[in-house]
Structures are given as C-alpha cells and as structure tokens.
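Complex shown without one protein chain; remaining protein chains in place.
Chain nomenclature is as follows: A, B and C, assigned in order of appearance, with residue numbering initiated at 1 for each chain independently.
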Amino acid sequence: MNNQEALGTGRGKLGPFSWGTIRIPGLHFLIANQKARWALLILIPILLLTLLAPVLPFPNPLVTDVKSSMQSPSWDHPFGTDKLGRDVFSRTLSGIKVSLSVGLSVAVIALVFGVVLGTIAGFYGKMVDRTMMSIVDIFLAFPSLLLAIGLVSIMGAGFIPVVIAISLADVPRFIRLQRSLVLTLKSRTYIDAARTVKASQLWLMTKHIIPNTISSLLVAASIAAANAILVEASLSFLGLGIMPPEPSLGNIIKEGQTYLQIGWWISTLPGVVILLIAISLHFMSDGIREVLDPRSRK
Amino acid sequence: TNESSTAPSTGNATGAAAAKNDHKTLKIRFYDDPAGFDPATVFRIENENIVFNIFSGLTTYDSATGAIIPDLAESWQTSDNKTWTFKLRKGVQWQGGYGEFTSKDVLYTYNRNIDKKTASPYATDLANIESMEAPDDYSVKVVLKQPDGNFLHVVANYHQGQIVKKEAIEAAGAQVKFKPVGTGPYALESVDVNSEIVLVRHPQYYKGPAPIEKLIFSIIKDEATSTIALQNGEIDLIMRANKEENLDTLSKAGFKMNNVKNYANSLRIFNMTNPILADVRVRQALAYAVDFNAIAKAVNPQLQAGTSSILMDWMDGYTDKAPKYEYNPEKAKKLLVEAGYPNGFKMTQTNTSATGITDTLQLEQEYLKKVGVTLEFVLVDTPTYNKVRNDGDFMTAGRLLPAVNPDMILFSYLHPNNKSPGGLNGARYDNPVLTEKLEAARAEVDKDKRKKLYEEVQVIAMTDLPYMPTFGSNVFWPSKTNVDGVVINKLAQVDFYGVDIK
Amino acid sequence: METDYLLDSDPLLRVRDLHTHFETESATVRAVNGVSFDIQRGERLAIVGESGSGKSAMAMSLIQLIAYPGRIVSGSVQLENKELVGMPEKELNRLRGKEVGTVFQDPMSSLDPVMRISDQMITPIRMHLKLGPKEARLLAIDWLSRVGIPDAEKRIDAYPFEMSGGMRQRIMIAMALSCNAKLIVADEPTTALDVTIQAQIVQLLKELTETTGTAMMFITHDLGLVARFAQKVAVMYAGKIVEYGTVHELFAHPKHPYTQSLLMTIPKISGEKSGRLLHIGGFPHDMKNQIIGCSYKERCSAAASRCHMEAPPLQERGGTQASACWLEHGLQTEGLDKIVSLDKHNKPQTAAVSMNYTKTAAGEADGHVLVIKDLHKHFKRDSLLPWRKAPEIKAVNGINITLQRGETIGIVGESGCGKSTTARMLLGLDEPTSGSIEVSGNIQIVFQDPYSSFNPKMKIGDIIAEPLNVQGIGTKEERRFKVRELIAKVGLEASYLDRYPSQLSGGQRQRIGVARALALNPSVVVADEPTSALDVSVRAQIINLLCDLKEEMGLSFVFISHDLSTVRYISDKIAVMYLGEIVEYGPAERVFTNPMHPYTKALLAAVPVPDPVIESQRDIQLVSGELPSPANPPLGCAFHSRCPLVTEHCVSHKPVLEDYQTTRQVACHAVS
Partner (left out) sequence: MLVYSFKRVVQLIVTMLGVVTLVFFALRLIPGDAASAMAGENVSAAALERLREEMGLNQPLWLQYFSYMKNLLMLDFGNTVTTNLPITGMIMTALPITMLIASITILMAVCISIPLGTLAAYMAHKGKKALDNMITWAAMIVDLMPAFWTALLLLLILSLGLGLFPASGRVTLDNPEMLMKRIAIPIIVLSITQVATLARITRTAVLEVLNEDYVRTARSLGISEIVVVFRHALRNAALPIVTVIGLSFGNLLNGTVIVEFIFTIPGIGTLLVNGINSRDYPLVQTLILFYAFLFVAINFLTDLVYKKIDPRVQF
C-alpha cells in the first residue's frame, strides 16, 4: 500500500521551505510545479466532465436499453455499452464522482484523525503515547478486510461503510506518520523558543507543530485518496463496495470483469480512467513533495 | 382407496455395465464449502447433492419427471393418509461393512431427527408423526397426528428422510458431519474442506455398482475460473454454472449443456403488515407493473424465464386456472390510483450482498419507476439476510422455493400457523377460506378431490397475491461431450448413479 | 585570463581557467568562474572566501567529482601534466585516492555508517597499492596509529558511530593519506570539531604534509587557521580568485577590498579591545546572474565606474601576491584608518529608539539580575527493566554564577561541557536536578542557529510578535507598534515583517532572533553561540548589535561560545567550563591575558590567531587525548586525563573552585 511509502519517505523532510509563493487556498504553488501541472491537466478535465455530465448530452448512466446491449466502443458510445445496454462512458463519469468522493472522504478522515491523534501521541509522549500506539498497533494487526466485512454487515453496503472501512485501515497509519513527524519537530529550536515565552501546549501544537507537519500529511493523503479508489474496487469485487446500480469505478470494473472474454471494454476503459486519476493524484503528491522540499528550491 | 406401488424394474441394467470394474474418474466443479454431510443438519444445495448420492430414503424422486418412486421401501400402503405402512427392500447393504439395512435403521433415523439433541432444523417436518413401529425387520408402520396426503415426500431421499445407521453415527462421534455412512450408490472417501470431496462407488449398492469409480468434487468458487477449468479440460462437469456469459462461452465452445428447465420458482414476498402492502390493489399493481419475462429474456435468457404461479407446472396439484398478471403498466397505475397512491410510493427490498444488486433487480427497479414506485434495496450479508428473512423483518424480499413437495410450499407459505417470525409465511398471510381448504386438502385421501382443493387454494392465493411469482429458474451443468446421463432432477440435483463417461 | 603571477613551470597541480556550472531547472548557477592557480609539491594552499563563493565546487571539480547537475564547462586541471578534465572514469578512479586524497568537512556524515572502518580503509589500499589483504590491513593500522588513533589494531574494526568526531576526522585523514597521495584536498576539515580537537587535527595535517611531502589544498573560513597552517592563500569571491599570495603577504598587506574587509571583521584575541567591528554590508553576489564588471562592486566602497564595466583581472602586486582589483591597494589608498569611513554600509546607528525600558526594581538592591547557586542537571535514561540502574549523565555538576545589571558573562568550554544545558535551565526549558536560579525581571534567549529557531511557516512579524501574543500583552495595535519598534531597533526595515525566514540572509535572521528576545523587555539575555552558524563576514554585525544593545538598554548577557576572540570582545567576566563544572572564573581581560587553569591555557593555545607572524612565533602546547564522557566522569580532577601538570593528587582528589587574586576563582591543585 502506498501509505507505507508515505511513512517511509515522509520522515524528516520538514526543513526550511518558503511560503513566499504560496497563497492558500489558491493553486498557485502547484501550478509552479511541473508534476503538479500535469496532475491538474488530467484531473481538471476529468472533474469538469464529471460535474457537467448531467447537463451535457450524454446518455443517462442508469437508463437501460437491452436492445443495444454489449456494443463495442463507437462514436455514440465511446466506451461501448454493457449488458443492459447502458452507456459505459456515462457510467464511468458518474462512477468517477462516487469514487472520487470515496477517495477524498477517506483522505479527509485519515488526515483529521491522523493529525489530531498523532499530534497528541507524539507531543505528550510517555504513557499517552504508549497507550495510543498500542491501540494503533492493535488496529494495524487487524486484517482490514475483516473490518470491511464487519462494517458492511452492521451498516449494510454503501458509501458510508465503505468510507469508514477504508478509513479505519488508513487512520492508524496516519497517526503513526504524524506522530513520527511530531517527534522530530518536538525538539526543534523554535518550539523551545516558544516555550521560553511560556506558550501553552495548545499553542505549540496548533501554531508550530501542525502547520509544519501538514504538508507531509497532505502528500500521504493524496496517495491515500488514490489508494482508496482502488480499495473500493477490491471491496466491490467481494460484494462489499458501493452497490449498483449506482456506479462506482470499482463496481463497473467488477461487473465488467466477468465479460472480459466477450466485452473487454466494459472493465478495461474505466480501468484506464482509474489509472489516470490515480496517477495524477500520485503526481500531485509528488508535486506537493517537491514544492515543499527545500532541496528542490533555492 | 389403496395406494400402492411396486418396485420398478430398474434391475441391474446399469449395474451390468459397471461390472466391468473399470476405474473411471469424474471431476466435478463444486462451488461451495463442504459444510458437513449429516442428513440431519445438511444444508445448502451443493452439500445436499453429495448427501443425496450417499444416502437413500424410503422413497425418492424420479430424476426426469420428479415423481415419487420407491427406494429403500419397495411398496407402501395407506387408507386414510394417517397410517402408513412401508415394505422394505431386502438385502440392502450399508457402506463401510455396517451390514444389512433393516426397519430398525428407519426408526432410529426418524427418532434421531426428532430428538432435540440432534438439533436438526428438519425435525419440524417429522413433527406430525404420532408413533412409529417396526413389526419386523422389513416393515415400518407410521401413524400421523393429522392426515397428510404428501407424506411420501417426507420420507423421500431428502433431509429428514435420508436413513442413517446408528452404529456409524455413534462411531463417528463429534465428526458425524464428515463421516457419513449411507446405503446410496456412492460413499465418501475423503474431504478436504478447502479443496475437494472425493466419493467412491459403493460396490454393494442394491442396484449394482455405479459405472464411475470415483467422483472428485473440486472446489472452484469463482465462476470465470471454473469456466476456464472446463475449457482447459481440468474438470469434466460444472455443478451449476450460474452466469449467463459463461454459459454463452461454453455452449459456443461446444460443451454439453445439461440442464433442467423451470425446477423452482422465485417469489417476491410482500410483508402485509406494512400498511401500503396490506392493500391487495397495491400488490396486484406491483405484479402488473413488471415484465419479468422480458427481464429474463434480456438478462438471463438461458437461466431464467418469467413465471406466474406459485407451484411449478410439473408438480402435483399445479393449475393454470389461477389468475395471471400479464405486464400492463396502465392497469398497474390505475390500481395504484384506486389504492390512493397516484404518485406511487417508496418500497424497500432486502437482498443479500453476496449477489448484490443484479442486473435483474436493476431492471425491476426501472419498471417500477415507470409506474411511480421507487424501489430501494437494502443489502445485508448472507447470514444476516437469512436472519432477516426468517424474522420477516423487511418490506419486500425474495425467496427461491426449493421443495418438490407442493403441500409443503403451500402450507408453509400460506398457513397462518407459519407466520414469521418462526415460519416461512413472511407475508403474514391469513385467509381463513384458504386455510380451511388447505387443511382439507391435507386430510383428503382422494387424489382428485385433493387436487381440486389445491387448485382452489392457488386461485385464492394468486388473487390475494401475498407472494408474487417472478422467475422460474433453470439449472445448467455443462460438461464435456463424453459425460453421459447427467439428468438434473427437480431438486436441482444429479443422481450420479446414472452418470457415465463414454 | 592573465596568469603572470603563476611562476613555476612544473607544478604538481595546474588549474587553468576552470569553469563549473550547476544547471538547475530554474537557472544556471555559475559556481566557478575561471579559476587558475598552481600548487607546488609539498605546498599548503588555503582557500578562503565567503560562503557560497564556489570553494567546494572548485575543489570537487579538481578531482572530477562534481555531481549532477554540476558540470565542468571549460578549463583544464592537470596533475603532473596529466589532463584530468575529460579523463575516462576508469582512469580517474586510479588517480582518486591514490594520487589525490580528499578530506571532507563533516566527519560525522563522511564515513559510511554501516561499514567497519577496516572495510572502508582496506578496499582502496588494496586497489591502489596492489597489496594483499593482510598487508593492506597492517598498513591501515599503521596509518591509524600515525594519525593518533589509540589502540588502532582494535579500533580498526569498529564502526564509525563508535568513534568520536575527532577520531572520525583522523580516520578520514588516514584514508586520504594511506595511498601516499601527492595532493590532499581538504574541504573545511575541522569546522565541525571542538577547538582543541580542531587544533590537534590541523597540527597533525601540518606535520604529516611536512614529513610526507604531500601538497595540500585547504578550504576554511577560519582566518586563524590559515595563519597557522597555510603557506599560500587564495581568496575566492563569486567563483573567482580575487587575491592570491603567501600567507604573510596577504595578512600583512591585503590588496583586494574584500580581503581587506574580511580581515577587519575579526576581533583580535590579543591586544586591546578595538572599537566597533567592521562588517561587510550588502549581499553576496547571486551566482545565478552573469557578472558584468567586478563581482564585488556592489559591496565595495571604492567602486568606480570602471568597476561596473570591466572585470579586473588577477594582477601581480609584487612578490607572489596578486589581486583582482582595479585599485592597486584596494581600499587602502589613504591608509588603513580610512577604511572604516569608506565602508559605505557601515554607518553608525542613528535611529533614535524611543522605547521605554525602565529598569526593573525587583532584586535591584545588590544589583544582581541573575544568581545561580549550585546548579546541577543530571540526565537519566529510562530503563525498562526495573532492576537495572539507569545510566546518568552529569551534564551540569554544581555551578555558581552571579551577574550584575548591564554585565556580560562569557561561558566558554568545549562541546558537551554543559553550556547549553545551563542555558536551557536558565530559560526554564529544563528543570534543574538541584540548585537554584534567581532572575530579577525577565530572561530571554538568542539561539545559535537563527534559522532553526524560527517556525518556517510564520512570517517575521508573527515571529517577533509571538511572545507578546502568547502573553497577551497589549492590544493588537500596540503589539504591532511594538513589533515595528523592535525591528527598527535591530536595524531592519519594517518591510521585512511580511517576509518568511527563508527569505532573509543569515545575519538578518539573527537580528530577528535578537528582536524576538527583546520583545518581553528582558533584563537578561542568554545568547547560546549566537554567531557560530553565521558566515564570518556577518558575525561582526551581530556582535556589534549585541554590544549596542548592552550599552543602550543596560541589558545583561550570558554569552556562550567556543569562539574565544568573540567572547573576549564582548564579555566582562568569563567562566571556563569543563565537564559540567566551572574551572576558572574571573574578569575577561585577566583570564585571557593570564590564564591560570591548565585547561584555560590549552584552550587559549588552541585558538589560532589570525596573524601568521604571531602564529609562527607561538609555542603551541596542545592538550592531547580525548574528552572524557560526562556519563562516566573521572574521579578526582576532571581534567587530569589531559592535563600536562597532572600529579597523583589530581587523580584522586577533586579540586574545588577557590578564590585566586581576589577577583578570580580557579579549580586546580597546581594553582593555589
């Protein structure tokens, strides 16, 4: 999984960096980076298409037409049609919306919980840290698939259980990542500097520690988002993902997979879309990493 | 009138072929986990098929017609559907050297199934028995509490009817589920719960040894993988190929598409405690609104067809006089308006996430939308689904009717005593007129009168429509062309005694 | 390029018009811009120059080790007449290590941390000298003993992390010399080390080159080291050599304005305290830009119009000296005194500061603002096994200090002797194990590395305002006003308030550090090595600033440093620390002119004086041996293991700090 990668490479990269060119919430800083530019070049059209799909003259993704079932790609149906004669392209577009929502929700949840709990563990250390890390270890030692199955059993299949199931696997990793970053930051001189003027712990955490870890976590989060889209696909395969007819990229591919011998396009083309989105999210994370890495800017 | 039958002269025709004593092996794709082969607790159709070949009942089903035929009992008698006397076949040998089959075994089996300690889910099927006795080694007399014209189904080679051997059960101890000993054509050789089940022919089977020496049931869960395995020649036969697209692939590739048509119907259960569904017009409207036949044609032309009756057409007591609901959206809308739902309503349907929301369900949803009914699905995993359905905790849900016993179907789904939770009557249907006829039918000894009563029951049921028939299912067991005699019975099972490799 | 000053026709190394560029994504960094020089056999050449002036890039170019995105663009490097530029990698590998040895700055990171010393040393020896494993090992051990590694036979199988920094640097030197290299290239080989260790290493290098006849190129910022060590000096500025000559020529009469200013920025360790230190204003040249004219023109007070048009070539100035300046004598046209007024950036601070720093009343009676009594700090490691005794480090082991209002105390001592720990306790960052600290008023700190003491995500304005915000002092408006006052006080414009720390130069950052320390009107400011992370030329600015503030606001300072000349310049009193204890205490002048404790003497001897004449006359007595560990301090006198005057009494009896000549205190059996 890619979160490990973030764990592995995110460490200690919090050296000096300039916010001179950054104006949050704009995207200026990303546009300045080549990789991030590529990512946006892919993501923005996909997003636009997805959001505008309802007003564009595309077939309704849910409307079946059994007469035109299993047609290979053509001008009318760029991605072909499926067994029920639905337009795979429209389905893919609305699948993107669902899959991206899953990805982003997971990323946000992992980020929020990771930052809050990781900061507390890393900052307070000692018993607090030991207890929290034991709990995190327990969750890490738990097969995430079982979590997913359990949740779906309790809550029924659907968006929320899927998001929670994937988040439950990601949150412990984010906590660990944040904690390790906090541990390296805790002994920074500027924390001492703030301590000498009797800054409260809340002040230290919110003003000094979190702002300096957030960039690394953002990198991890964009990878987690891409990863979540893929995990949702795997859950769909086991019947635990987003349920059709509502299309998600995962269940489109899962349904199409069985037709691989007679209708390759149903799963392959949406698969390529997943690939594009995931790659651009990875690029985005690389971009963020590069923008924030002091060594790549002078 | 006396009902009696004598053993058909199946004789040793097939047995002679097997006498050559060759060592044929048949590899069959098995798609479930082996969950145990004790008839008292066996469940799920794949396991039942194994048990079906290991054990025998007093009666059994004719593979082709579904009719009741003699098995361990050569003949039987009853005058009032209450007292049944069975004459047993002599010289039947138990597998594994447990000696000859006698009437003691029958009594032991039934008592064991009734015994609470056995915890058999099928005990209720024998609950009607008042007393049993074995006047001699080869006869059994059963007295029922209530007359039951369908008692021969109860003693058939199925669940509670499958005869076990006391000594073998006791020897197996805790491992009873995996040490089955029966009188059927095949005996269990080995089980590897995660990969295969091996059956070996019973050399002293009363009809003579089966033509194939070994049956290897190889567990392959994924449908696509099993298709490839057959194409690769790794297996000879697929037990129940369940995906239309795989059937296409295989029939195009020239495989033998053994099948049985319309072996069981699926029902949509309307929970009549729901205020909306309590209105018969709503239920009828729902039936008019969906063209199940068209759906089947579009999605699963080989595996399904629309149906309009509770009982299958090959069953005793089936009638085609009951009302049918041809696709008619206008009528559906009209009925909804009459019922006070001009703008439709929202309906939920509980389903298992194992199958998910299939294409079929999606089309049904679309049809309903056209008359203004919004269908929403509630998905739960299989164990939960079973629980929900048994508790009757849903607005609508589905059932596949498994039994071959028409009386069983009608009684358990329509009789108020069987209301959920606790019974299969998930609709909570209670029509005293129908109930009276149902009970009368059971007690009726005269075959034609009974049939008449059943017909009336079906007419009422299909008018009140607590259950809506949706699809009739077909079952496919694709095989290599050299596999012969794969006849799938109405329980969707194959009697491997008749199967041979050419 | 004119090369008349290069006389010898057959040098060991001949560098001609070397250009090295870094092609980064955004621009081309012209790190080396036409450097030419020769090194003779057995000669020691020092390269000095501002940070970023291309010294390292030039050195790496010599052995063709310049890494991507760096590239030698043009020029020639000849080692004994063999051209190295463009030589195939295979042949170069035969030269590297064998003919040219290299010693890098940071001994901590320059040895492979996961390999034994033996593995790292023996491989090149076997390769270059074609020896068998046994012989190679013996040779390696021999070299290790020669560079002063005790018990070399055993230590050769140790891992680098098991060695101290000084030992690692010696190992690096042994590796560089082990294949009988003809030339050693040393890039700041001692900057990361303690003063006494540093002196040992330099001495060692000097002796080794003298005995083996190896030539040496030595890059350093420390002009004292240059004076002590080098024969020739090349001064680099913006990728070029701007002045070249023998060490005596250069220190006696520097000819280039940059060299001249550089020599003026260092406080003298001997002689009288001069007035304000000079510092070079302006910014170093940005190596991304093409240079038109003289590269130093923006910072040169004598720059004329010609300097803006034409780059001055390196021209002979008599003897071996050469300078790249249109003016024959640089700034020195009207005599040395004039330089002060000529430096156009060095105006006296005239901005009237209207801040109301009323003297705090509390504890004023005896005039003491800070009283430290018997301060201890022992660090304990957690031991998970309850029956195990936790190891203890006695970082600070009973020190007493009193400080008067307006007084500055300098704390000196080697790395690890407990200076920072003391500072942290003063600030309340660490709890003392025992002892007391009384401060009247407020105590604040200026950190060593200004950059790391700022949150990189905060603007300068917020950084200075943080103490006020945290304490909730005043209204928002008042705070803003105060922040503006503070930044003006440290001599920066208000426009810097909107910048981020990364957008400032080192000197500016440290000014911000000082401004932040002043925000809460402290009575005492602790400065923990406030200048050691800064380039020589900006060091002077900060020292001047601190002196000004001391005068102006009556602040008391606790000034911690290794740099004795700076300490002497700024302090009224000195405390010399050794292994957590004060061994000598007294007025700064007295201690420096007449050190009593053997350790103080050794320390002063170790500090090189930036004057080759003095250095060549000095009889340097360096202490030998390694620092004992504070986790396991020796019984008796802590210094006995390294002391030249050690007696048996010292080994078993611990000397106490006793009064000496009324104003001073010394802890030594030999003194009292």
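Just so we're on the same page, contacts are C-beta pairs under 8 Å (C-beta built on N, C-alpha and C of every residue); 3 or more make two chains touch, one makes a residue touch a chain.
This structure is a prediction, so every number in the text was calculated from the model and none was measured.
K.L.:
Need the list of shown chains touched by the one chain that isn't shown.
P.N.:
The chain that is not shown touches these displayed chains: A, B, C.
K.L.:
Of A:Met70, A:Val116, A:Leu145 or A:Leu183, which sits in contact with the chain we cannot see?
P.N.:
Only one of A:Met70, A:Val116, A:Leu145 or A:Leu183 touches the chain omitted from view, namely A:Leu145.
K.L.:
Tell me which of A:Val115, A:Ala233, A:Leu269 or A:Ile288 is the one touching the absent chain.
P.N.:
Going through A:Val115, A:Ala233, A:Leu269 or A:Ile288 one by one, A:Ala233 is the residue touching the chain not shown.
K.L.:
Taking the entire complex into account, which one of C:Met172, C:Ile393 or C:Leu555 touches the absent chain?
P.N.:
C:Met172
K.L.:
Pick from C:Thr28, C:Ser51, C:Ser76 or C:Asn93: which residue touches the chain that isn't shown?
P.N.:
For the chain that is not drawn, the touching residue is C:Asn93.
K.L.:
Which chain B residues would touch the chain omitted from the figure, given the whole complex?
P.N.:
On the chain B side, contact with the omitted chain comes from 29, 33-36, 41, 43-44, 116-117, 119-124, 174-175, 177-178, 192-196, 218-222, 224-226, 228-229, 231-232, 234-235, 380-384, 386-387, 389-391, 399-400, 402, 412, 421-424.
K.L.:
If the hidden chain were put back, which residues of chain C would touch it?
P.N.:
63, 65, 67-69, 89-90, 92-98, 100-102, 104, 106, 109-115, 120, 123-124, 127-128, 159, 161, 172, 175, 383-385, 388
K.L.:
Residues of chain A in contact with the chain that isn't shown?
P.N.:
Its contact residues with the unshown chain are 1-2, 4-5, 7-9, 134-135, 137-138, 140-146, 149-150, 153-154, 226, 230, 233-234, 237-238, 250, 253-254, 257, 260-261, 267, 271, 274-275, 278-279, 282.
Please note the rule applied: only the chains that are shown with their structure count from here on.
K.L.:
Could you list the positions in chain A whose residues touch two or more of the other chains?
P.N.:
Where chain A is concerned, no single residue meets two or more other chains.
K.L.:
Give every residue of chain B touching chain A within the complex, in rising order.
P.N.:
Contact set of chain B toward chain A: 223-224, 243, 245-246, 248-249, 298-299, 353-357, 359, 362-363, 365-366, 377-381, 383-384.
K.L.:
Could you list, by residue number, the parts of chain C that touch chain A in their complex?
P.N.:
For this pair, the touching residues of chain C are 24, 26, 424, 427-429, 444-445, 447-449, 451-458, 466-467, 470-471, 499-503, 516, 519-520.
K.L.:
Show me the residue ranges of chain A that touch chain B in the complex, using the header's touch definition.
P.N.:
Touching chain B from chain A are residues 62-64, 66, 69, 83-84, 149, 152-153, 156-158, 239-240, 243-245, 257-262.
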